[in-house]
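Every protein chain of the complex appears in place save one, which is left out.
Chain lettering (A, B and C) follows the sequence in which the chains are written, and residue indices restart at 1 in each chain.
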Amino acid sequence: MAVVQVTVVPVGSSKASISEHVAHCLDVLEGTGLKYQLNPMSTVIEGDLREVMEAIAKMHESTFGEGIDRVITAVAIDDRRDKELTMDGKLAAVRERRGK
Amino acid sequence: MAVVQVTVVPVGSSKASISEHVAHCLDVLEGTGLKYQLNPMSTVIEGDLREVMEAIAKMHESTFGEGIDRVITAVAIDDRRDKELTMDGKLAAVRERRGK
Amino acid sequence: MAVVQVTVVPVGSSKASISEHVAHCLDVLEGTGLKYQLNPMSTVIEGDLREVMEAIAKMHESTFGEGIDRVITAVAIDDRRDKELTMDGKLAAVRERRGK
Partner (left out) sequence: MAVVQVTVVPVGSSKASISEHVAHCLDVLEGTGLKYQLNPMSTVIEGDLREVMEAIAKMHESTFGEGIDRVITAVAIDDRRDKELTMDGKLAAVRERRGK
């Protein structure tokens, strides 16, 4: 299991808003059944690394079209093998350290 | 106002866990009074861009010491001038598009 | 064709140097036959997006082992469909703009 952060940015869209594209990417992601969390800068996905990367490829691909000819996608993969890595587990570890 | 995502990673720490360092960075960030949200891959901060970048410099700096001689910090700045950009506003725009 | 930037960072390696791991990743990448350029912060790879992502998965995977239980990999994909995107073409476009 890996935890992966992704941000998909359409380039040359003629408007500063990209929420329409983010919403469309999330619809695509939801179709994969993978567990995810949206935050104000990215979407964090948890699961088998290969499945997560397939999902990200679909999100990236789905952003082309309707005037969008260029897409820049940033991905950060956090992959740990000595213990199971989950979104909830990562947050809990930090909260426990802070005594909260 | 900008919305900025930051991830601070200590290198050469001799253990796979980094939650102790993330917790320490959040203590430093909390001292600045800036609004922020922790997620499983990064911390998202909102505010005047210069103040946010000062806070990130402090978080980065505070990670050195106690055996840590190298720190890799990733930052993504989202800065919009035609309307006010906030963490809540960004999430609300996506949710509205998805009809949720 | 896409142009993709990748940085693979081992966590908990007990030493600040990671050049050994970068060198190993480049050996793995060279085995794929894809065109690439190393720079001081990342490796830039050019090619069919699916093939490039397969190569990055191999680079990431090859970093585990010999005491490394956690790997953080950052990827930035630049994918353009209205004209062919290449590493040389991108650099040439910027140089031409600067009159150099």
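Going forward, a contact is a pair of C-beta atoms (placed from the backbone, for glycine too) under 8 Å apart; a residue touches a chain by one contact, two chains touch by 3 or more.
Remember, predicted model here, so these are calculated numbers, not experimental data.
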For the chain not depicted, the shown chains it touches: A, B, C
Identified contact with the non-displayed chain, of A:Val9, A:Leu34, A:Leu49 or A:Leu91: A:Val9
Contact footprint on chain C, counting only the chain that is left out: 3-5, 7, 16-17, 19-20, 22-23, 26-27, 37-42, 44, 46, 74, 76, 78, 80, 82-83, 87-88, 90-91, 93-94, 96-98
Chain B residues touching the omitted chain (full complex): 11, 49-50, 53, 57, 60, 64, 69-82
Touch residues of chain A, complete complex, unshown partner: 9-18, 69-70, 72, 74
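Heads up, the rule we're going with is that only the chains that are shown with their structure count from here on.
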Separation of mean Cα positions, chain C and chain A [Å, integer]: 19
Length of the line joining the C-alpha centres of chain B and chain C, rounded to whole Å: 25
Per-residue overlap in chain B, given as positions that touch at least 2 other chains: 16-17, 74
